[in-house]
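The full complex has more chains than appear here; those shown keep their coordinates.
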Amino acid sequence: MSYPFEVIPSLRREALMRLISDGKRSDGRGLYDYRQIDIKVGLVRTADGSALASIGNTKVIAGVKFELGRPFEDTPGEGNLIVNLETPPLASPTFEPGPPDENAIELARVVDRAIRHSGFVDMSTLAIVQGKSVYALWVDVYVLNHDGNLMDASLLAAVAALATSQVPKSVIDGDVVKLDKSTKVPLSVNMDKMPLTVTFNKIGKYILADANVEEEVLSEGRFTVAFSGGDVVSIQKSSGFFTPLEVEDMMSRGLELSKSIRAKVVESLGNRPESFII
Amino acid sequence: MGGKSPVPLLVDGKRVDGRLPEDHRSVTMRVGVLPNASGSALVGYGNTVVLAAVYGPREAMPRHIALPDTGVLRVRYHMAPFSTDERKSPAPTRREIEISKVVRQALEPVIFLEQFPKSSIDVFLEVLQADGSTRVTSITAASLALADSGIPMRDLVVGVSIGKIGDTVVVDLNKLEDNYGDGDMPIAVVYRRSWITLMQADGSWTVEEVKKAIGLAFRAAEPIYKMERDTLKGRYSEQAIVS
């Protein structure tokens, strides 16, 4: 049920716990330090937008595709956002082939809600014929290497892909709507509202940000907050429990952390490698 | 959330069903309703009705899920096909799979799972009638059914939903408020320990509003927590209070 169910040898576990009981981490980071964040965009030519986000050894790629769809009944004037997230077996010895499991579904749904409630993408620009035809905006998030904090890396990849994606032109010919993939315009996004999550884990009496996979195995509680501008647009407490004071503290620290991550993303949006590297 | 409400959700400080922002709907509880289950409960938050059944501790099956030094909690949240306005297909949706996970994680902190190595404790939740706040109603129902089964627990859990209508923070969303409101924040609390064991949020909230929401959740949880205890004492007798 819980994942990744990696067994940490007991000597290693004891060493790690001893470190953490002094408020230290195995890789020398401070409790609220993120690992190196690296973002590359536009790698995937077959996608309408794409990005590879790395946080340390965690690597997640996201591809955006625009297709034709029918609007949902309650939003006749908006495109359809569909977020799918896969944890393919190449990314970790603990992943298995098959449809998304509860962890992948949870990640996908938090990515979906963070985007949806932030106002980052102007979904009304994705209507084609009111009540009849809209763009279906597919965001496919693919984990390539899992070394913890998939949540933050997944949303990073998704928003960087969206921010740099290009919408193929729709052509209306009588009753028929088609997409002209040779003519594209940038997707309308509001960069000020770009959503970003900050994920915390509790180990012993400490709460730390951006856990790696070893720390996640030791974790007794996990908590994610998504910020858009200064607002909270999504919260997801996963395992364990937190006191109201702990939650308030994660809110404030999360808000600060989200600002520096945001700066990192913005500066990376021009990082288009010439060849496909991961 | 999404789309425009067919009726205004807040008029002169009153909600569509006449409640004030901090009012919880009427709560009903009944335990021991299913003879076959180890423990069971039927809980209503207004017109939302959830049935919970607990089986176990029993030998964990299939075998490979068993853990050598602790028990495994399994939770299945499911909506009956007739519980919603449009018939719901009985196949589990992604939403139901996610909720099953977070509800499990809302209960795990209070159960002495380590007392039941190689065993599973299975909690089955069926939403029989949905009018908003089904996951928090489910948590309250599950907590009662677990207690009814006699499984040792640190304390009871209470679920409460907090929401936003415009800038107003409100307690216990009904379906209309859930569909057309501006924020939804389900919270589960272990009242006497000040633990939050479930917390999610949608919509848009300032950090201050989140703090306020937590406060409201604990305040709304108190009478429900007491009602849980009373219900368990007077087993088989129905309880209904308005918080």
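Think of it as A and B in the order they're written, each chain with its own count starting at 1.
To be clear about the criterion, a contact is a pair of C-beta atoms (placed from the backbone, for glycine too) under 8 Å apart; a residue touches a chain by one contact, two chains touch by 3 or more.
Predicted, not measured: the structure shown is a model, and the values here were computed from it.
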| item | value |
| --- | --- |
| Subunit stoichiometry in the structure file as a whole | A x3, B x3 |
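Convention: only the chains that are shown with their structure count from here on.
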| item | value |
| --- | --- |
| Whole-Å separation of chain centres (CA-atom averages), chain A against chain B | 27 |
| List of chain A residues in touch with chain B within their complex | 1, 74-75, 100, 102-103, 105-106, 108-109, 113, 116-119, 223, 228, 230-244, 247-248, 251-252, 255 |
| For the chain B and chain A complex, residues of the former touching the latter | 1-3, 65, 72, 74, 94-95, 97-98, 100-102, 104-105, 108-109, 179, 185, 190, 194-207, 209-211, 214-215, 218 |
